[in-house]
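Missing here: one protein chain of the complex. Every other protein chain is in place.
Should a chain be cited, it is by its letter among A and B, assigned in written order, with residues numbered from 1 in that chain.
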Amino acid sequence: MALIKTQTHQPIAHDERKQARDCNSLLLELENDNPMARRWAARDLADCPAASAALVSRLQLEDDVSVREVILTTLTVMGNEVAVVGLVNCLRSEKVALRNEAIEAMKQLPDEVAPIMRGLLADADPDVRIFAVNILESLRHPEVESWLISVIDHDPELNVCATAVDLLGEVGSSASREPLLRLKARYTQVPYIQFATDLALKRISDG
Amino acid sequence: MAAISISESEFEKFREFFYRKTGIQFESSKRYFVDKRLEERIELTHSGNFRAYFTKLRFEASGAELQQLTNLMTVNETYFFREEYQFQCLVKSLLPEITGRKRDNTPIRIWAIPSSSGEEAYSIAIYLLEFWAGINDWDIEIISSDIDTKILALARHGQYSVRSVQHLPEKLLRKYFTRQAENYQICDDLREAVEFTRVNLSERIDTRAYRNFDIIFCRNLLIYFDDASRKAAAETFYDAMKPGAYICLGHSESMSRFSSLYKVRKFPEAIVYQKPLLEAR
C-alpha cells in the first residue's frame, strides 16, 4: 500500500446520469427520491426553458439545500419571466432559508430584476420590501441610490427604512443627504435611526 | 495631481465591504497598511479618488479589481509545509475518520487545487509518508490541478528555491530532495506519486471527470473569485466529493463567504468543512 497514481485515465463521459437526457425525462427525474438524481436533473434542465415552471414549484417543496442551490442556479441562468416570478414568490415563503437563497439569486439578475424593483419596493408586505432592499445591496444597477432614497422618503415602515439606511452608508452620495436628514427628523424617538442616519451622513460627507 | 488620501469614514466603509466579501476583518491598527494599498490601486486605476474607486470595486461586473486588491491585502506565497496545521489535521483527524467508516479497499482520493508549482501536493505526499501509519494499509491517490499549463510543467518538474523549502525539517529535505546548484530537486518517487492535471474550475467539461474524492484542499483560491464563481466552484466540489468528504480552505478564507452546502467541523488541529454524510431525504 502506498501513494499511487490514478489507474485509469478514462475521460469520464458517462457519469451518474443514466437517464436519457431529454426535457421530459429530466422533468420526471426532478421528482426522483434520490437527491443526487434531482440535482443532476435540475442542472441539465438549464437547456429546457419550458421547465422553469416545474423548477419553480419543485423549489418550494425541496428540502435538500444542495438541490435547491442547483435549481436556483438554473433559474438564474434561464432568467425568464417565469423564473423571476418564481423567485419573487420565494420571498413570500415561510421558509427563511429559501427566502434568503432567492435574495442571493436575484442579486445576480440586475437586468431582469430592475424592471420589477419599483413594484417590490411598493409591495404590501413590509418583509418583502426589506428583502427588496437586501437585493439592492449587490445589484449592479445605476438606480440603486435613487430607489433607496425613495424608500427612506416614503416607506411607512421603520424597519424598511432602517435597512435602506444601512446600504446608503455604503452607496450614498450627496443626493442622499437631505432625505437622510428628513428621516432622522421623522424618527427622533428611535435611537437606532438616529445612530444609523448619523453614521450614513458622516460617511457621505467624508467621502 | 493632489495626493490621494483615505479618510476615516472611507476606511470604515471599505473595511465593512471587504469584510462582507472576504471575511477578512482589518483592525484599526491596520489602517496604514490598508490605506497604502488602496491609494496604490486608486492611482493605478486612474480613479482619482476613493469614491470613484469604491464604486468600481463594488460594481465592476468582472470583479477583476476586487481580485487585484484582495491579492494585495493578503500575502499569498506558496512553500512547503505552508499552513502545516492542516496537514496535521489530515493525518491525525481526517484520515482516521475516513478509514474508520470506509467499507472497501479502494484508494483514498485527495484533490489539491490550485496546484500552483506543486509545493502543496508534494507536502501532502511527504506528510502521508512521514506522519501517517495508515500508509501501510491504504492506497492514496493525490491529484493536483491548475488552470495554468506552464505552472503545471514546473510542478511536474519539481525544482524549488531555498526559500520554498525553508520550512522543511533538514531531515526531510535530505531524504526527498537533492541539491542542484541554487535549487532543490524533488525526488522521482514523489514526482511519480502525484498526478498533475489541467483543469479550469469553471468549465463543466473539465471538472466532469473529477469524482469520488475523500478530501479536497482548495486553499487561497475562492477568496479571489466573485460571488457567482464561488458558488459555482462550491457546487463543483460538492459533486466531486463522496458523501462525508472534507474540504480544507486557506487560513484567511471562510466558507461563510462561499456556500451553505457544507457542515462546519471542528477538529483539534483545524476547522474543516464536510459534505453531509447522508444526503437529506
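By our rule, contacts are C-beta pairs under 8 Å (C-beta built on N, C-alpha and C of every residue); 3 or more make two chains touch, one makes a residue touch a chain.
What we mean here is this: contacts and distances are computed from a predicted model.
Undergrad: There's a gap in the complex where one chain should be. From "Two-component system response regulator", "Transketolase family protein", "TRAP transporter large permease subunit" or "ATPase", what does UniProt name that chain?
TA: "Two-component system response regulator"
Undergrad: Of A:30, A:149, A:165 or A:201, which one is in contact with the hidden chain?
TA: The one listed residue touching the chain not shown is A:165.
Undergrad: Touching the left-out chain: which of A:54, A:121 or A:196?
TA: The missing chain is touched by A:196.
Undergrad: Hey, which of B:20, B:36, B:174 or B:198 is the one touching the hidden chain?
TA: In the complete complex, the chain left out is touched by residue B:20.
Undergrad: Which of these touches the unseen chain: B:9, B:220 or B:259?
TA: Selected residue, touching the omitted chain: B:259.
Undergrad: Among A:6, A:80 or A:100, choose the residue that contacts the chain missing from this document, as touch is defined above.
TA: A:100
Undergrad: Can you list, in ascending order, the chain A residues touching the missing chain?
TA: The missing chain touches chain A at positions 96-97, 99-100, 103-104, 126-127, 130-131, 134, 158-159, 162-163, 165-166, 169-170, 190-193, 195-196, 199-200.
Undergrad: In the full complex, which residues of chain B touch the absent chain?
TA: Interface residues of chain B facing the absent chain: 16, 19-20, 23, 25, 254-257, 259-260, 263-264, 266, 271.
Please note the rule applied: only the chains that are shown with their structure count from here on.
Undergrad: I'd like to verify one number: the distance from the centre of chain A to the centre of chain B, where each centre is the average of its C-alpha atoms, in whole angstrom.
TA: Centre separation, chain A to chain B: 28 Å.
Undergrad: So in the complex, which bits of chain B are touching chain A?
TA: 7-10, 12-13, 16-17, 50-51, 58-59, 61, 107, 125, 128-129, 135-143, 192-195, 208-209, 211, 227-228, 231-232, 235, 238-239, 259-261, 279-281
Undergrad: Flag every residue of chain A that touches chain B in the complex, lowest number first.
TA: So the residues of chain A in touch with chain B come to 1-6, 10-12, 15, 34-36, 39, 63-66, 69-70, 73, 97, 104, 107-108, 138, 140, 169-171, 173, 202-203, 205-207.
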